[in-house]
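Only one protein chain is missing from this complex, and each of the others stays in its spot.
Letters are used for the chains, namely A and B, taken in the order the chains are written, and counting of residues starts over at 1 for each.
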Amino acid sequence: MASTAGRRPYEGRWDGLWLLGPLLLFLALLLGFPAVANLVYSLSEVRFTGLWSPRWVGLDNYATVLADPAFWGAVGFSARFAIVVTAAQLLLGFALVLALDPLIAKRRWLMAFLLLPMMVSPALLGVMYRLMLNDFVGVIPQYLQLVGFSGNLLDADWAFTTVAVIEVLQWTPFAFLALLTAYQAIPGELVEAARIDGAGSWAVFRRITLPLMVPALAITGFIRFIDSFRVFDHIYVLTGGGPGTLTQSLSIYIYRTFFQQERIGPAVAASMLLLLASIVVLRLLMAQMLRGSRG
Amino acid sequence: MTRLVAGLRWVVFLLAVLILNIPVIVTLLTSLKTTLDINAYPPVWLFAPTLEHYATVLTDPALDFPRYLMNSTVIALGGTVLALGLGVPAAYAMAKLGKGTTTILPVVTNLRALPLVIFAIPFYLLYQALGLLDTRLGLALISCIINLPLALILLVGFLQDLPQEIEEAARVDGASTFAVLRHIVLPLARPVLVAVAILSFIYSWNEFLFGLILSTRNAVPVTVGATFFITSWGVKWGATAAAMMLSVLPPLLLGLVSYRYLGRAMLAGAVKG
Partner (left out) sequence: MTNILRKTLLAGLALSAFSSAAMAGEVTLLFWPGPESEAMQKVLDAYNAGPGKADGITVKQLLFSRQGYFEKEQADLAAGSSEFDLALVTTYTLGRYAPYLDPIDAQVPAEAKAAFAPVSLQSLTLDGKLYGVPTDISVHFLYYRKDLVDRLLSDTEWQKRYAAIAKEKLGREMQPKAPDDWSWDDWIAAALFFSTADNPDSPTRFGTVLQMKNLIFNIMLWQATLVSNGGDWLGADGKPAIDGPAARTGLQVYKTLIDAKATPPGSISYEYPEANAAFQAGQAATMLQWNAAFNELNDPAKSPTVAGKVGLAPLPAGSAGHKSHVHSLGIGLNKASKNKGDAGKVVAWLATKDAMTVYAQAGGTPPVPEILKAMASARPEFPLVGDFVDRYGFVVTGGTAAYAVPVYEVLAEKFSAFWAGQIDLDTALKQAAEGMAERIKG
């Protein structure tokens, strides 16, 4: 059912132009200058005092960034963070789908309550968590102490877990929603037929549900991975990337390099490297997805 | 047995709602506590509620909270309408006519991977030259760019799976692409359009960095305005919590009203073999 390349017999001659044109024009006009500026900045030494007069340094910034252990630390953190939270969101989301589908199917309005966490700005959320995690007046330590936990949630041992949990709590609803849709779209007849043939719940799940859910899991995982790799707001507000650089995500690294260390060139170069990585990964993924949809 | 299972499902649901929404619940409670109660050690759960923080937020002379809410609404709506206006035809071209799937779609999707901070200064300079600084239009354009990647992914996915037959029938009757788009595709695509609209609205609404850098006094969005109670000498928790609750209301209402469409449209493209 996938459309093929090449013009159809009745396609208008200018269709491509007026359908894609506005988008392309918009992107060119709005992103043209910033894209060029960033490219130039990544290859220059530029200061805030001289934003219009960068000084060419070739690939120096890229070399600096690639040689900076803090960069790799940030990449490592972002990667670990993204993998962990995406996996958690997919698992939790899927589990919730299996547990709650019959309930939601009958009362769709219940979903609103599960989607609420997504509607809070991550920056403000981080601020509120500062209050909630406060050792003395915060509710979370209060209840953790009731179950015998007396560590500190933002220290070297727990900081990663804490920021990861916050992310999972906020975005699992996204995964839940996506997976629920795919789940509800599984044709009932398939399941019926299988049951008539005597298949048990587990077999139905393994042979029918799971394979049909794989594409949904892939897309959701992909979207959430990109988003959590870029995580910034709540971690910055809560830990500032600390203790030390323990929770410094790549976005925080770039932000710090850009604004606080005022090394604009290296900051942009690091972003370009990220873009490069994203292009490669996306290429591979799209190849996989297109292959899958043709199957 | 089934009654027990049904009951368990309710328990799971309630637990999930409670746990996932802990921050929102605590914020709501905080916004209703007096400052003394907020600073109480150990924390209190039973308290005499007060609306003073909401009053503070809405009437503080140094800020203009209703205006921030209006700004955010205009910006988010503008950005959403623009993203749909640009994205729908483009997605159609990509999904049905096969144009741009190998070039534009990857480029736009990769945009989503970039940390936005590096665009802060170039956009500032650009907007300064164009007179778009501190304007709602300027921020709406930004919010459109932010939402285009996700919009395109979802729209292309959905449109790819629209049945060909209806379209073909219209074509055979001599309909132009424009007519097909307007009379056949758009009505059928209503679910995904609403979905993209809601998600775009939410993402635009929650944007902070560009709202901070590109606005000064006229176009300040509510995400920035709500941080006005964070001072050098501590955070005014009550007011901040009230500001946060107020700023959650519009997207929440929007979501409540349209949650139905969110689900169905999400992965139309994914569940086909």
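Simple rule for what comes next: contacts are C-beta pairs under 8 Å (C-beta built on N, C-alpha and C of every residue); 3 or more make two chains touch, one makes a residue touch a chain.
Nothing here was measured: the structure is a model prediction, and the numbers come from that model.
Enquirer: Which of these touches the unseen chain: B:L51, B:A129, B:L186 or B:V257?
Expert: B:A129
Enquirer: Looking at the whole complex, which of B:V57, B:M94, B:A120 or B:A219 touches the chain that is not displayed?
Expert: Touches the omitted chain: B:A120.
Enquirer: Which subunit A residues touch the hidden chain?
Expert: Touching the chain left out of view, subunit A contributes residues 29, 32-33, 36-37, 40, 44, 48-49, 51-56, 123, 130, 134-137, 151-156, 159, 237-246, 256, 259-263.
Enquirer: Footprint of the hidden chain on subunit B, which residues?
Expert: Where subunit B meets the chain not shown: residues 35-36, 39, 41, 62-63, 120-121, 124-134, 208-209, 212-213, 216-217, 224-225, 227-235.
Here is the rule we use: only the chains that are shown with their structure count from here on.
Enquirer: So, what's the distance in Å between the C-alpha centres of subunit B and subunit A?
Expert: The mean C-alpha positions of subunit A and subunit B differ by 15 Å.
Enquirer: Quick check on the complex: what are the subunit A residues that touch subunit B?
Expert: By the definition above, subunit A touches subunit B via 1-8, 10-12, 15-16, 18-20, 22-24, 26-27, 30-31, 33-34, 37-38, 41, 51-52, 96, 99-100, 102-103, 108-125, 127-132, 136-140, 142, 169-170, 172-173, 177-178, 180-182, 184-186, 212-213, 215-216, 218-220, 223, 226-227, 229-230, 232-233, 250-251, 254-255, 258-259, 264, 267-268, 271, 274-275, 277-279, 282-283, 286, 293, 295.
Enquirer: Could you list, by residue number, the parts of subunit B that touch subunit A in their complex?
Expert: Within the complex, subunit B touches subunit A at residues 6, 9-10, 12-13, 16-17, 19-24, 26-27, 30, 38-43, 85-87, 89-90, 92-100, 104, 106, 108-110, 112-115, 117-119, 121-123, 125-126, 141, 144-145, 148, 150, 153, 157, 160-161, 164, 171-172, 176-177, 202, 205-206, 208, 223, 226-227, 230, 235, 237, 240-241, 243-244, 247-248, 251-252, 255-256, 259-260, 262-267, 269-273.
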